[in-house]
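Accompanying notes for the structure given below.
With one protein chain held back, the other chains of the complex are shown just where they sit.
Let's look at chain A:
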Amino acid sequence: MTEALLEVRNLSKHYPVLKRGILLQRKAAEIRAVDDVSFSIQPGETLGLVGESGCGKTTTARAILNLVTPSAGSVRFAGQDIVPVFRGSDRRAQLAIRRSLQYVFQDPYLSLNPRWTIGETLREPLRVHLADQQSAWQARIDTLLEMVGLEPHHAWRYPHEFSGGQRQRVGVARALAVEPRLLILDEPVSSLDISVRAQILNLLVELQDRLGLTYLYISHDLSSVRFISTHVAVMYLGKLVEIAPVDTLFATPGHHYTRALLSAIPVPDPGAASTRIALQGEVPSAMNRPPGCPFHPRCAAALPVCSREEPPLTAFGPGHRLACHNPA
């Protein structure tokens, strides 16, 4: 087996909840936004990271990039643990990692500077990472625009002159500017209309094949995850509950939460067999997380042990791991 490009081990991000006293603050509780999450991505693969709002998928991505400092755990990128690098002060080493790991944001309306032309936006990563190759910048910008399906003259325009789909193309071009190896795509198509969504999904697949990219694709939209991913990881309340190759996960989900999540998606086919697993109640607040398996209060197959012991992530089939005491 080849070496994983990204290997996340026991990654956690905990936030203290502070109560203000008369003189001092004291820690009243802890929110475990990301708790003991482990997964790896092989070169050229796409891991879809799914879950509902507040499950920790974006925090996981941010912790990988050290945009929030992880509380614990390791993140190995191409064999190197990058958490200590970011803790340290070697700016050059940090930049080298940032260059290989780029981020595409959800909202192309908020993530582009409205006062910069597209050319300036694309020049910025080059200025940071390739300062010594200034003569090559312009050619690079033209290539980038062409790569994402825009024209060189678009470099002179401002974000407000573009539609949502075109802005997201700029967002992708900016991430690709410094030739990264791994892209973190955080809900890249959620704010786009259906007909434009397909265009961007196709672009992402095409670029992946052409440039040999590896993706971490974060989304709550399971249809697009099915289309783009080779593997899927499901999170619930900060925990990774199941991870499997894409067809395995959609055909034979093992975790009861995954099953309920998949069955909740309305299929665009009237008269589709309704085998919905109704979930009672809502996701509990991360402040008072249930003991044991975080999903047990809403789980139809819960055993007494589920409220006492947290199930570890264990092998369930080839490449398929899940955290459940009583899998389906």
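As a convention for this text, a contact is a pair of C-beta atoms (placed from the backbone, for glycine too) under 8 Å apart; a residue touches a chain by one contact, two chains touch by 3 or more; residues count from 1.
Going forward, contacts and distances are computed from a predicted model.
Enquirer: Refer to UniProt and select, among "ABC transporter ATP-binding protein", "SGNH/GDSL hydrolase family protein", "Probable tRNA sulfurtransferase" or "Peptidase family M1", the name of the complex member that is left out.
Expert: "ABC transporter ATP-binding protein"
Enquirer: Just to verify: which one of A:G56, A:G73 or A:G165 makes contact with the chain not shown?
Expert: A:G165
Enquirer: Quick one: say which of A:S89, A:S195 or A:N288 touches the chain that got left out.
Expert: With A:S89, A:S195 or A:N288 as choices, the missing chain is touched by A:S195.
Enquirer: Decide which residue listed in A:L18, A:L67, A:A264 or A:M287 touches the omitted chain of the complex.
Expert: A:A264
Enquirer: Which residues does chain A use to touch the chain missing from this display?
Expert: Listed in rising order, the touching residues are 52-53, 163, 165, 193-199, 201-202, 205-206, 209, 220, 222-224, 226-228, 230, 245-247, 250, 260-272, 276, 278-279, 282-283.
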